[in-house]
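With one protein chain held back, the other chains of the complex are shown just where they sit.
Chain nomenclature is as follows: A and B, assigned in order of appearance, with residue numbering initiated at 1 for each chain independently.
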Amino acid sequence: MSDIQLEDKLGTSWRKPHFITNPALRWAVIAGFVAYMIAAVMTIEVDWGRVYEGLDRGWAFILAFTSPDFVSRASDIWAGLLESIVMTVAASVVGILISIPIGLGAARNIAPLPVYVACRGIVAISRALQEIIVAILLVAIFGFGPLAGFLTLSFATIGFLSKLLAEDIESMDRVQAEAIRASGARWMQWINYGVQPQVMPRLVGLSIYRIDINFRESAILGLVGAGGIGATLNTAFDRYEYDTAAAILIMIIGIVMALEYVSGIVRARVQ
Amino acid sequence: MLQLKKLTKTYKTGDQALKAIDLEVPKGQVLALIGPSGAGKSTMIRCINRLVEPTSGEALLDGVDLVKLGATGLRKTRREMGMIFQEYALVERLTVMENVLSGRLGFVGFWRSFLRRFPQSDVDEAFRLLDRVGLLHMADKRADELSGGQRQRVGICRALIQNPKLLLVDEPTASLDPKTSRQIMRLITELCRERGLAAIINIHDVALAQMFVPRVVGLRFGEIVFDGPPNGLTPGKLTEIYGEEDWEATIEAVDDNGNEIEAAQ
Partner (left out) sequence: MPVLDRDGTQVWRRRTGKESLGRWFGWLLGVAAFVYCWQIISDATTWFFVWDAPRIANDIWTRATPPKWEYITQLGRPIWDTLNIATLGTLIALFLAVPVAFLAARNTTPSALLIRPVALLIIVSTRSINSLIWALLLIAIIGPGVFAGVIAIAIRSIGFCAKLLYEAIEEIDHAQVEAITATGASRWQVMAYGIVPQILPAFAGIAVFRWDINIRESTVLGLVGAGGIGLQLSASLNVLAWPQVSLILIVILVAVIISEWVSAKVRGAII
């Protein structure tokens, strides 16, 4: 080890070793990145005249936040918001209830292989499909209205929650679960006493987080006719009623903040 | 060289960590600061380089009152005080060389340090120090690949490359095994002797302190209750510093170790 001599080092310059040690590869990565950036920026067509014109409207929109109009379309806003909340609550309840058995089934350490494969398949499909695309398909099938939105959010909740629940179960402490099994408990008892106490706090935390996400998503489902505040918002933008749009956005932000606050308290209490 | 006059630190909670400390450290003297946890050892050395702001009093380094310095003056004066930390406090994701060179940050401009273009003299000095502590071959390793003893050696290099007048050493051996602890203490005291550095070493291990330093200061509840040579630490004095305990074994062990080390040299 001591074959490096001080005399050899003195007077030589020192450079920090590079992240990618192979210089050819390093330059290739840098050149590739630069080339991509140039190509990407070149192919974006920006109509600067249009953007310049838009700045006034942008400014008007920012100003609208100082005087949001909750009143002139109060009934529309109220109906849309209520529908969003209703969809959120119903979809969260159904989604959470369904995702528990699927989450159990998707955990390799407690589920037999066929069940595991089936449940993982459901999770993968649900995660790969965007909410808004699912909503489009469900609207086509079930018609316009909050039912399509409710089904969309339930479906998305299953993918999200089952996956995280399954991962949590897979990483739990095996000894505790084995101790319960050793006492001769049945499968249901074993889940109830050996598994549930370990994953419950995180499940509660994740569920509340998902309610938060569901509400945010419910705000866009209206764009494709699946119910909620999104339709009202879309109309407001179409009519350039920035003050109404600002009012809706403020309400969404306010509700999300309130939900985050509540979820912080709940998570602190269950953990 | 370093003079503390009525240095006091009261935390916001009302805890008086330091109660009007008076202390003088002449040039080139190494002293150990002992005392129970919470006695204010850490606070005291942090008040000297103002990582903790003292509440009142003066801390004079060569006649300059550190307590009154503004931001720029403080930076300039911090360069003259090297600090060695408990648990090493190396920047773990940087290389050994970067960690050592970070001791020169007070001397180079931002962009130079950002681009890692340190002056050749600094680079040479870093190589010399690493060679001195036996880590030259590790220069381009990342700090988190090193063992505890090796990390503390890098920490020592980082402090020494500042070319300081004074070393502030906070529990240098707290997380090291007994053998490495001694090696590190020996290295610090040797380097201080070579370079004529003064040092204040915070240490909880009384035996280790007695083994290596000529002067021991005992702190209890933010007050100095002992100041003298290591052999003045009688069981009575230790009781005064730490509280009631059977101290004979500690002192005897030190004597044995002392003999052993002398015999080995």
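Heads up, the rule we're going with is that a residue touches a chain if its C-beta (ideal position, glycine included) is under 8 Å from a C-beta of that chain, and two chains touch if they have at least 3 such contacts.
Bear in mind the structure is a predicted one, so any value in this text is a computation, not a measurement.
Asks: Out of A:Val117, A:Ile133 or A:Ala179, which residue would touch the omitted chain in the full complex?
Replies: Of these options, the touching residue for the absent chain is A:Ile133.
Asks: Thinking of the whole complex, not just what is shown, which of A:Ala177, A:Ile191 or A:Ala245 touches the missing chain?
Replies: A:Ala245
Asks: In the whole complex, not just what's shown, which of B:Leu7, B:Ile21, B:Cys47 or B:Leu90 touches the removed chain?
Replies: With B:Leu7, B:Ile21, B:Cys47 or B:Leu90 as choices, the missing chain is touched by B:Leu90.
Asks: Please identify which residue in A:Val117, A:Met200 or A:Ile253 touches the non-displayed chain.
Replies: A:Ile253
Asks: Tell me which stretches of chain B touch the chain missing from the display.
Replies: Within chain B, the residues that touch the unshown chain are 49, 51, 75-79, 81-83, 85-87, 89-94, 98, 102-107, 110, 113-114, 155, 158, 162, 168.
Asks: Please identify, in ascending order, the residues of chain A that touch the omitted chain?
Replies: Residues 36, 40-41, 43-47, 50-51, 54-55, 57-58, 61, 82-83, 86-87, 89-90, 93, 128-130, 132-133, 136-137, 140-143, 145-147, 150, 216-217, 219-220, 223-224, 227, 230, 233-234, 237-238, 240, 245, 249, 252-253, 256-257, 260 of chain A touch the chain absent from view.
Heads up, the rule we're going with is that only the chains that are shown with their structure count from here on.
Asks: Provide the C-alpha centroid distance between chain A and chain B, rounded to the nearest whole angstrom.
Replies: Computed from C-alpha means, the inter-chain centre distance equals 49 Å.
Asks: Give every residue of chain A touching chain B within the complex, in rising order.
Replies: Residue positions touching the partner: 1-4, 6, 9-11, 13-17.
Asks: Can you list the chain B residues touching chain A in their complex?
Replies: For chain B paired with chain A, touching residues are 95, 97-98, 116, 118, 120, 123-124, 126-128, 131, 136-137, 139-140.
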